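Here is the structure we will look at, set down as structure tokens.
With one protein chain removed, the remaining protein chains of the complex are shown where they sit.
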Amino acid sequence: AKKYTKQIQFVEDKQEFSRFPTKAGRRSLSRSISQSSTDSYSSAASYTDSSDDETSPRDKTQLNSKGTNDFCVKNIKQAEFGRREIEIAEQDMSALISLRKRAQGEKPLAGAKIVGCTHITAQTAVLIETLVALGAQCRWTACNIYSTQNEVAAALSEIGVAVFAWKGESEDDFWWCINKCINMEGWQPNMILDDGGDLTHWVYKKYPNGFKKIRGIVEESVTGVHRLYQLSKAGKLCVPAMNVNDSVTKQKFDNLYCCRESILDGLKRTTDVMFGGKQVVVCGYGEVGKGCTAALKAMGSIVYVTEIDPICSLQACMDGFRVVKLNEVIRQVDIIITCTGNKNVVTRDQLDRMKNGSIVCNMGHSNTEIDVASLRTPELTWERVCSQVDHVIWPDGKRVILLAEGRLLNLSCSTVPTFVLSITATTQVIQTLPTVANKQQIAVYEYVASLHLPTFDAHLTELSDEQAKYLGLNKNGPFKPNYYRYKCPC
Amino acid sequence: AKKYTKQIQFVEDKQEFSRFPTKAGRRSLSRSISQSSTDSYSSAASYTDSSDDETSPRDKTQLNSKGTNDFCVKNIKQAEFGRREIEIAEQDMSALISLRKRAQGEKPLAGAKIVGCTHITAQTAVLIETLVALGAQCRWTACNIYSTQNEVAAALSEIGVAVFAWKGESEDDFWWCINKCINMEGWQPNMILDDGGDLTHWVYKKYPNGFKKIRGIVEESVTGVHRLYQLSKAGKLCVPAMNVNDSVTKQKFDNLYCCRESILDGLKRTTDVMFGGKQVVVCGYGEVGKGCTAALKAMGSIVYVTEIDPICSLQACMDGFRVVKLNEVIRQVDIIITCTGNKNVVTRDQLDRMKNGSIVCNMGHSNTEIDVASLRTPELTWERVCSQVDHVIWPDGKRVILLAEGRLLNLSCSTVPTFVLSITATTQVIQTLPTVANKQQIAVYEYVASLHLPTFDAHLTELSDEQAKYLGLNKNGPFKPNYYRYKCPC
Amino acid sequence: AKKYTKQIQFVEDKQEFSRFPTKAGRRSLSRSISQSSTDSYSSAASYTDSSDDETSPRDKTQLNSKGTNDFCVKNIKQAEFGRREIEIAEQDMSALISLRKRAQGEKPLAGAKIVGCTHITAQTAVLIETLVALGAQCRWTACNIYSTQNEVAAALSEIGVAVFAWKGESEDDFWWCINKCINMEGWQPNMILDDGGDLTHWVYKKYPNGFKKIRGIVEESVTGVHRLYQLSKAGKLCVPAMNVNDSVTKQKFDNLYCCRESILDGLKRTTDVMFGGKQVVVCGYGEVGKGCTAALKAMGSIVYVTEIDPICSLQACMDGFRVVKLNEVIRQVDIIITCTGNKNVVTRDQLDRMKNGSIVCNMGHSNTEIDVASLRTPELTWERVCSQVDHVIWPDGKRVILLAEGRLLNLSCSTVPTFVLSITATTQVIQTLPTVANKQQIAVYEYVASLHLPTFDAHLTELSDEQAKYLGLNKNGPFKPNYYRYKCPC
Partner (left out) sequence: AKKYTKQIQFVEDKQEFSRFPTKAGRRSLSRSISQSSTDSYSSAASYTDSSDDETSPRDKTQLNSKGTNDFCVKNIKQAEFGRREIEIAEQDMSALISLRKRAQGEKPLAGAKIVGCTHITAQTAVLIETLVALGAQCRWTACNIYSTQNEVAAALSEIGVAVFAWKGESEDDFWWCINKCINMEGWQPNMILDDGGDLTHWVYKKYPNGFKKIRGIVEESVTGVHRLYQLSKAGKLCVPAMNVNDSVTKQKFDNLYCCRESILDGLKRTTDVMFGGKQVVVCGYGEVGKGCTAALKAMGSIVYVTEIDPICSLQACMDGFRVVKLNEVIRQVDIIITCTGNKNVVTRDQLDRMKNGSIVCNMGHSNTEIDVASLRTPELTWERVCSQVDHVIWPDGKRVILLAEGRLLNLSCSTVPTFVLSITATTQVIQTLPTVANKQQIAVYEYVASLHLPTFDAHLTELSDEQAKYLGLNKNGPFKPNYYRYKCPC
């Protein structure tokens, strides 16, 4: 363990986390593993024990089949159900499985004592069990009081991971669980894996001495990253921290490729709208906008783009989209999709001029893009047609269909593929490895990418010695300059 | 009415209904308005009276607000809910609304006494109310014992349409309802609008004299068309009949354009699979296969095609797909989609060789394409993951994900846009018009198409006199030769 | 030969040639093998003997290396050059080569005495030599006084084909050559392979007795087909004739797939225009229009469509194009492309309103679509920028770039791939085969298609007995109904 704590050194750019508070940066909060697990959960609801056991888990005494009780979950007997879900998730997370295999025997995380605070889902279970397989000791809690899959928590507890989490915790439960993770006699955590920053903050505040012994913080949410940056600015972040959120691999997949698929999925699930022939305006031509426009164009929609930035505008032109001001097309479009990270991109005045039956939704940042508040006035009637779908009705009978009340469509109304979660989870695991220390971040991302290529049966070409020399590169990479580690802004 | 019965003459090609029993022809049964209404229904379930009223509608006495009781529905008090759903459906069926407007005053269907037997949904309500607006008297029943939206039936009854239908009829109820439609004193139907042929057959068998007075049968399902053709071959079809199923407009939309969208929708709703980078084999490159491949290619899948027909194969090549035998790629593909109309296109032997986690589904004809029966053997375990999704598990743990037990994916797991239903419904209405008599069918389809152009704000160019003369065409069409009325086979 | 003349029976639908004189039908004239060979010729110019030998071939005495002189070409010594070109063409016409191999030994054309009148190019040479390899005796002449590749004519003469053709014939030469083909003592042709109908007409007029002995006419141009149809209507066509022009395989390839490529090629070669971001209006959404719009959309252009036909309009909408009247967009578009088969689709009035620097060109029928005549007025200046490119300059300095003076862009300014010519040529050869008699035309086209699949390494799936029975099809096809033989109009 000595060697471990010495070796670990986190990347040099921790202060850069929020340096570029662009729209793309801000919005990525919402695409973290957490949100998507909500969806996973609901679909898995059938597995959950239906006997409405009202007793608080804190008041129960449960033993797993090995006879240990260092955990607190809803019902340890659901472990078998949870195991099945974890196995299904493993199928789409083969990068983590291959990581387990590569490290077999060596135990590169021997000596690592990790406390984690994430959503507890089948996908995170695969992540946690990978850490264990690599030699780490893990104690885990939930970052959200609603999102825990009880059967998955049970399955983890059954194999000896100390999990403290259940669906429907009170706020008091929430902090009690966090504290149980950390405060164990004779066990001093040396690494934090956090989603949102609550665990980090608790350690920082309640265990200032323990905090100094932490050798690394891996944070994946924008909120958590922001909190770390505040700490760092205040000179109080003595611990190396790693921003998982902004990696190129995660961003490209989350934004361009996933939005390309989820815009279609979200619209279909909520409205059954036919895409062919529809006139759509996409506000914003960053990665998210690029994904949305590409998908809709491919499905036969006629797509317009609005942009504030001349370079993105020129790209939109070259990609075959008319760049307009929203007001120019507001009366004719069937669908408006916001992807700007900005606020009030669609105003009440514009909503007033939309066609009967048109759809408005948001793929961008939080719920500010569409001025939903302006629609809550007495002369307009809201009719909830089904979950996530409201008809807002004007006095003359015109209806505008508002999705997810202006919140993120792809989180509320579609799911995120496990493959994407796998990329993030693999990055998280790799960041905990001591071998990562001193490496350029770009090398880390290239390694994460390479672990995902077998999914596509993709075969990398290898440089010959002569070629590597000609290019001035190492044969094993990194192949890109280190500034590439930032999410690509174009 | 005299004038009416004289004028009406149905198309000359009634014997051609089933002349070309190709795959495309057969499969279209499943895409009739009926099936899709099942989906609509479920999503609208929330509107339905939740008080589980066990009394049979046949035992109830109900009055609508006008004080009449010539109907039999679950609960006339649900009329208001139903009205709202009809209004929502009207938004996407503007072709029918415009037809009502064009015919205002003239009442072209004055004298028409129509008995109908279709699914009773918000969409068919728009159809029925259009017939009424054009001057017809209508009596209606359901073609399926499960698919009736009770609140829609109530809304129709409330405005005076004689509806006999409710969700959950017994078989005895079913025929009782059909009979109530026909057998009304002093009212002799002169037209049948059927979906499946049950109504037609009942009239033919039970009211042979009444059958002779029918001036037209409009049939939209393949099954019904087939039954009419049998009758015709036996020399017993004295009534002109119209095949709505095979119109170019319906086929192009149902097959190419809808499948392009529904393949994505069906796969996402059931499996959340990410399309990007996936290897997919599409069996069959007819219209359905063309739609599926186009969509998946656009979403970043790598698509292979299998075909038996050299011409379709050559098209697949030119469209950028490798044409292979299924066995060549069976070990590497992630998804198999059948669109052939054939049987046993995917065999047990092939399923044995598929990868762990691969998906198999059917967009073609009934459930014969995948040899599902061969999977029901003791050594394989079936695990129902959620509605329409089964994991079939091999002894070595390999899982193959089977969707909708091999039935049609787009009917079971996705919805059909109202716009497509509108095309069919508009064709049905137009076929009832006496003005259609003596017209070439292609002119009918061109008219149906023209009624749907305003949805897209599309503006037709008109021929000048000089141009019409040059082309040898009438300025108002038809613009295509009449053989174009057949669904296009390429 | 007895057996041959008996067996041969041409298709039953000879009277249908021009039955549907739609735009698509008419325009196909221009895409026959003839026109494209013009391009081939020019690119091959370098091979031609540069010594400007002024002597007329008719005045020369030449012997080939076998010592025979039954031919009349420019210079028999160019044979070696021509042979090389033929060999290059053979690489892209592997269907014909495979046909030669399949028929090896049998000589299915033994007894056939074919007179041919086509463009004489490397591609037609592959066709002619295939006929010879299959056992036919051939005499050949040129259908155009300019398009002959002299070196190819020499190469054919060298191996013993009686060719009478050279580049730059006078009209008198033209008919002299035709006559030399037919009028040979002791040799009575029994089959005609024509392009344009001049040869057929000559035989009909000058050799009425010989005409009656003809057992088949294979005609590939629209003009020739039209002339045959006139003859047929007048009751004077006693000979079975075959329309090669309208086959599905040829039409799909010539129109949709080739235009998809040649619109880009034609525009680039003439104007170097960048497609990305350009606003383009495509007039007409038939196969040609579908090909042009697909290509330009893919290259990032913003494409509008004009149409007179509601069904094509609806297709354009669903494919993602705004359907407009030309006047709505005339002031904003950068490029107009006509594909209608109509006349005066772009009028002077509209040209007056186009932007400075905009481009106008025609992919449709002859040169009637753009009203080019209206631009030849004194106030407009024409500036020839380079071959096929004129700047028409308005008094205020505005320039409109007119390509090929409104003639077909893809013939004047781009080339046709040999692969497409191969499809036509293969169809022509197959139509001459006695085995074709009594076959459904669709079977012929499916066979032609199958011969071209090896080019793409495409592997057809074969029906099992059980499947064939289920589908009611012969295992070897035809797989489509016979009405499919018509070019598909949608």
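Things to note:
All chains are identified by letter, namely A, B and C, in their written order; residue positions are counted from 1 within each chain.
What we mean here is this: a contact is a pair of C-beta atoms (placed from the backbone, for glycine too) under 8 Å apart; a residue touches a chain by one contact, two chains touch by 3 or more.
Note that the structure is predicted; figures quoted are calculated from it, not measured.
The residue from C:Trp140, C:Phe211, C:Phe275 or C:Tyr447 that touches the chain not shown here is C:Phe275. In the complete assembly, the contact with the undisplayed chain comes from B:Cys317, out of B:Leu231, B:Cys317, B:Leu375 or B:Val429. For the chain left out of this panel, the touching residue among A:Asp53, A:Glu80 or A:Asp309 is A:Asp309.
Considering A:Phe174, A:Tyr257 or A:Phe275, the position touching the chain not shown turns out to be A:Tyr257 (whole complex).
As for the chain not pictured, it touches chain C at residues 43, 46, 88, 91-92, 257-258, 260-261, 264-265, 268-269, 272-277, 279, 295, 298-300, 332, 356-357, 385-386, 391, 399, 414-420, 455-457.
Contact between chain A and the absent chain runs through residues 19-23, 248-249, 252-253, 257, 306-318, 322-326, 328, 341-345, 368, 445-447, 449-450, 452-453, 456-464, 466-467, 470-472, 477, 479-481, 483-484, 486, 488-490. The set of chain B residues touching the chain not shown comprises 276-277, 297, 299-302, 317-322.
Throughout what follows, only the chains that are shown with their structure count from here on.
Of all chains shown, B has the CA centroid lying nearest to the centroid of every protein CA atom.
Chains joined by the most contact pairs: B-C.
Chain B and chain C have centres, each the mean of its CA atoms, that are 42 Å apart.
In terms of their C-alpha centroids, the spacing between chain A and chain C amounts to 57 Å.
Multi-chain contact residues of chain A (touching two or more other chains): 276-277, 299-300.
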